[in-house]
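This report concerns only the one structure given below.
With one protein chain removed, the remaining protein chains of the complex are shown where they sit.
As written, the chains take the letters A and B, and residue 1 is the first residue of each chain.
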Amino acid sequence: METIVSIKPLLAVLVTLFVIPVLVSSSSRPNVRESWIFVAGAVKLILVLSMLPVILDGKLIGLTLFEIAPGVSIAFRVDGLGMLFAIVAASLYIVTSIYSIGYMRGLDEHGQTRFVSFFALAISATMGAAFSANLLTLYLFYEVLSLATYPLVTHHQDGVSRISGRRYLAFILGTSIGFVLPAMMICYYLTGTLEFSQAGIFAGQLSKPAALVVLLMFVFGFAKAGIMPFHTWLPAAMVAPTPVSALLHAVAVVKVGVFSIVRVITGIFGVQMMADFNLGVVVMCIASVTILLASCIALSQDELKRRLAYSTISQLSYIIFGVALLSPQGLLGGVIHIAMHAFGKITLFFCAGAIFVATGKKYISQMSGLGRRMPFTFAAFFIGALGVIGLPPTGGFYSKWNLILGTLEAQQTIFMLVLLVSSFLNAFYFLPIVYKGFFGKLDDDDDDDDERSPVKIKEANLCLVIPLMITAVISIVLFFYPDIFVHLIKVGLALK
Amino acid sequence: MDNYPALIVVTPLLAALFAGLAAWIEERLSYPIALIGLAVSLFSGVKVLMQVIGSGPIVYRIAGWDAPMGIEYRIDLLNAMVLVLVSAIAFFNLIASCQSVNQETSDRAGSFYTIYLLFVTGLLGVTATGDLFNLYVLIEITSLTSYAMVALGDRDRGPMASLNYVFIGVIGASFYLLGVGYLYMQTGSLNMADVARILSGIHGSNTVLTAFILCMLGIWIKMALFPMHVWLPNAYAYSPVAFARVVAPLMTKVMVYVMIRLMITVFGFDYIFNTLHLSQAVVWLATIAILAGGVMALAQKNLKKMLAYIIVCEIGYMVGGAWMGNQLGMTGAILHILNDAVMTFALFLAVGNMVYRLKTVEISDLKGLFQKMPWTMTGFVLAGMSIIGVPPTCGFFSKWYLILGAFEQGAWHFAAALIISSLICAVLFFKVFEVCFFEPMPQGHGQAHAPVSIEEAPVAMLIVSGLVSISIIVIGLYSGAIVNSIILPFLH
Partner (left out) sequence: MTDLTALIVAKYNYWLYVILMMIGLYAMIAKNNLIKKLVGMNIFQTAIILFYVSIGYKRDATIPIIQSTGHDAHGAVIHAADYINPLPHVLMLTAIVVSVATFGVAMALAVRIYQRYQTLEEDELRMRISEE
């Protein structure tokens, strides 16, 4: 494939990094600060989109920055997969920025400059991970992302967030240093390279048991993907302000974990080797366990954000599941779920945050009847839920459909059951919220004066409602027009 | 000009003399003299490094006497790099030191600068010399000055810490001296190159073995390899912070350099790894050092002491890498001399800034420091990341080579120790960060998020701290270039 050398990927990564000093220096003028964020976000999105035609043409964009050791460098290479992820992250960053203005100001949070600065750093790292040309670069940005999100997770600086922060680091940093680093070193030691390539890098240098061990080290080591038993950081991280949960813990951070595993399976091991050693089935089993267990746990959660977190854990494993099917349809369904789930889940998180800002309610049991007060929010919630369950007319349907086709194509019919059961569970834990929201009895004490008066509409402020409407609409649009993403995946994975 | 090798060492020595004399007249004069001396030294160091990269090793004969009778300075890529490292850190630390010296040792600033310069002279001499006995004398100059410095620090605990340092330091130096004696008995020479030439024919000799073991023991004591590390934490924790900033990054690293120099230039790889069969035992010792250093650091309540134990741990990295017996391990060890010096320097610079403002660095006293000293803490976090080994900081890349070396040798325990120590360091640093980040300032009175006025260290200290923190990343990104242009050509 033709590779074009361009500085654009580097710029796309750096633009939000370089805006940080500006953010810090304008910390006393929030409006100026926020407009800089939009400038940076827009520039970033434009840079990413400007690379899109080239990628769709089937070419690659590459840039080598530093030669670290023979065969290893810090380098960018934009391909279909990276492009898909970058578009999702860059576009949602802008939406989330609008949302976080409303959220942070609505709650009058402290340390907003710190918040937006680390947010920008995190999004830079995400972009870097998306554009990584090799495992070392990916690992680099993975670690930077872990550390950049720590101050965001622990934003409230109280006892609860301190404990959550500890758990967050212990799982994320512990696994990446403990598993990924040695596994990566083993790869480099055996092959002398860490470049991603369709054929894999091992070329028969790894026996089956050894390959299994290394693969498991990667799958569990990238704990951001939330594979059980290394998933508990994600519910803990829900102490963060909602914009963080929305963008980072539904899109950027967790998807970087999944994306890393996808890269390892498709770029380090290679689909062929995975199939030859039957490793796909192992990964599928692990993913299936996570899908089902996480869905069951989600049923029992009363705090909305925690339920969403467990739902995320389960959905992330769909992606890994799809890729581990190793069949064209499975790969397509798995990878496209990165985008589909992102738009669906971010909508749900936005709604959770909007409800919290407007009413101060965090628990599902308190939310009955709220739908009549916040119709837009709950409508968006409904669409988001449909997207995550995988029902039309949302993009989520497209990915689930392909996943199920993938199981048939790979002749893994048993695993199809996993998908179906899990979809039922998804419906069980999401739809009652919507139902109760619209039709439940409002148990509020402040308007007990007149029971029969029409409920006053009390939506959250516009900065909160508009973003969630946008993402909900995109969720539906993706059902009808998933073509760009499909094309990117086909280019990226050389699928027919 | 051909006298650069001598200038590197001689200028700080002369500057020490003048700084001492000037202090009699006017205490304030000694600081600029010291600054000029170290600037010249740094300049000469860089010149020499350029020259060595360009046209190979330089041999400088002191006073024109030929080796093996005279003393010669033999500067190759390795010690050119270490020379630049030492003079640069000494120079930049001096820039940052003016205020903290005035604060901590105000009445004795003149003697501080004199001893400081002598210490740096010693380190530079140790690095430059190609003579075994000269090496001993210079090691003792560094040691003597650091004894004095430690005593200048904490008025209560300093002298006691210093005296314990003296006892152990003397034992280490004496072992080394004894080893040199045995080498001299066997070869009749003290010039490193000459000794190496003679030794290559007599590998089986017991005298050589005795000499080797004694030299290594002596150097290990001086570099504080576990379990010979007991002097280090107290000595570093109670010395004046302006001195701790330079002794912590440099002293142990220069001793590691001496070890590598003896291993490569004097005894030779062939002797150490093919004739002797000690390497496995030493790698195990290094493994234990890494783990023990980390665990002991966990138990510390004082930030300086915690960092001192991290140094003990890092020594294990370098000793293990050097004794791995392959090129990758040695590359890692040499690269880590550079990286560890820079990141330890950055850490201690941050500690220096904290001491300047807070007077104490008990970890529990660091509450709310992210708000109070944001720039200092940024530097501290970066250096901490480098110690943990997060890319793209330089600490990651030396670890990279060390782990690869361990893989190649099948020393899985060493690789595991490196990874575990990364995890331990993560715990250590985040323990500190948590205190600084979560716990409100003492005067906050329950108002956890009340705005706290920024009270940063003086600008000079901040600038140096910032420069060094940036260089952590820059060195990390260019580590490939450093390995290719300095370390690999040296090892071939």
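The definition used in the following text is that a residue touches a chain if its C-beta (ideal position, glycine included) is under 8 Å from a C-beta of that chain, and two chains touch if they have at least 3 such contacts.
This structure is a prediction, so every number in the text was calculated from the model and none was measured.
Every shown chain touched by the omitted chain in the complete complex is listed here: B. The hidden chain makes contact, of the residues B:F18, B:Y184 or B:F273, with B:Y184.
Among B:T11, B:S30 or B:S162, the one in contact with the hidden chain is B:S162. Subunit B residues in contact with the hidden partner, per the touch definition given at the top, are 133, 136-137, 140, 143-144, 147-148, 151, 155-157, 159-160, 162-163, 166-167, 170-171, 173-174, 177-178, 181, 184-185.
Here is the rule we go by: only the chains that are shown with their structure count from here on.
Those residues of subunit B that touch subunit A in the shared complex are 385, 388-392, 397, 400-401, 403-404, 407-408, 415, 419, 422-423, 426, 430, 434, 437-438, 448-449, 477-481, 483-484. The residues of subunit A lying in touch with subunit B in their complex are 65-69, 73-74, 110-111, 136, 139-140, 143-144, 147, 151, 154, 157-159, 161-162, 165-166, 169, 173-174, 177-178, 181-182, 185-186, 188-189.
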